[in-house]
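All protein chains but one are shown at their positions in the complex.
Chain lettering (A and B) follows the sequence in which the chains are written, and residue indices restart at 1 in each chain.
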Amino acid sequence: MSAEQRLAKLGLELPPAPKPGGLYKPVVVVGNVAYVSGHAPWRNDGTVIVGCVGDDMTLEQGQQAARQTGLAILSTLRFTLGTLDRVTRVVKLLGFVRSTNAFQQQPAVLNGCSQLFADVFGPDQGIGARSAIGTNVLPNGIAVEVEGIFEIM
Amino acid sequence: MSAEQRLAKLGLELPPAPKPGGLYKPVVVVGNVAYVSGHAPWRNDGTVIVGCVGDDMTLEQGQQAARQTGLAILSTLRFTLGTLDRVTRVVKLLGFVRSTNAFQQQPAVLNGCSQLFADVFGPDQGIGARSAIGTNVLPNGIAVEVEGIFEIM
Partner (left out) sequence: MSAEQRLAKLGLELPPAPKPGGLYKPVVVVGNVAYVSGHAPWRNDGTVIVGCVGDDMTLEQGQQAARQTGLAILSTLRFTLGTLDRVTRVVKLLGFVRSTNAFQQQPAVLNGCSQLFADVFGPDQGIGARSAIGTNVLPNGIAVEVEGIFEIM
């Protein structure tokens, strides 16, 4: 099954491809590598998920925000590439989780995004290298921000 | 117009190419991709802009720090490559803004760097992918740190 077929089978709806909130492009392609800008947890209604995990958000809510960030990235990739079927592999994700000093499960939060990519691109091609980082603040108060490198054809 | 011609027309003076403040190289080139180390907001007099946006710095001061960081990156690129005209494209920037928990306009801060690159490399080639992240602390108290990937010839 292709990525687009898996997405359809999962019944997933992608949020609109987010417009850049500054002077940047959502994706830049160099050769067969796509560099994807840091994405926010966009909901389908055009709002973003704000909050701080460990304070006003639970781990599960953080995971949901990471998943929604992944859906926004998929929307950007489809918008830029025409179809998700041009993505051959997730190379690397760098994810930031807005966290209290005491909340230390950033990898579990980002699994919300990684599981989505595994579901859509497959358990091998959908899982790449990753770093999970906590931080005290992210743009517009969003809970999660993820950037990525994808191999494409 | 070339990047060097645009820079001259803008009347911009670059700070001296910063010497590494640790065990790293300012730039490493792999094929036609230049990986640029995290740069600080170096002033032309060899000092750096310190501060925390939302505390002792305004948004505008943060933008100025981001612009100065961009000038330092340009200086490093010219020093390493011989001329900025070898840069064909900004691929990706990753920028960190030292911020209070309440300050959430990191993308607007980093526009200070991105606008400079658009002015020098052109509105298409000078704008790449980007992530804007807040953090509680950066080396030596600097307000902004930006690393980048550039396509070169």
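By definition in this document, a residue touches a chain if its C-beta (ideal position, glycine included) is under 8 Å from a C-beta of that chain, and two chains touch if they have at least 3 such contacts.
Quantities reported herein were computed from a predicted structural model and do not represent experimental measurements.
Chemist: With the full complex in mind, choose from A:3, A:23 or A:149 the residue touching the hidden chain.
Modeler: A:149
Chemist: Among B:38, B:54, B:107 or B:126, exactly one should touch the missing chain; which is it?
Modeler: B:38
Chemist: Among B:3, B:94 or B:109, choose the residue that contacts the chain missing from this document, as touch is defined above.
Modeler: Only one of B:3, B:94 or B:109 touches the chain omitted from view, namely B:94.
Chemist: Over the whole complex, note the residues of subunit B touching the chain we left out.
Modeler: That gives, for subunit B, the contact residues 21-28, 30, 35-38, 94, 96, 135-141, 145, 147.
Chemist: Which parts of subunit A are in contact with the chain that was left out?
Modeler: 33, 89-94, 99-108, 110-111, 114-115, 118, 127-136, 149, 151
The criterion applied here is as follows: only the chains that are shown with their structure count from here on.
Chemist: Taking each chain's centre as the mean of its CA atoms, how far is subunit A from subunit B in angstrom?
Modeler: A distance of 25 Å separates the two centres.
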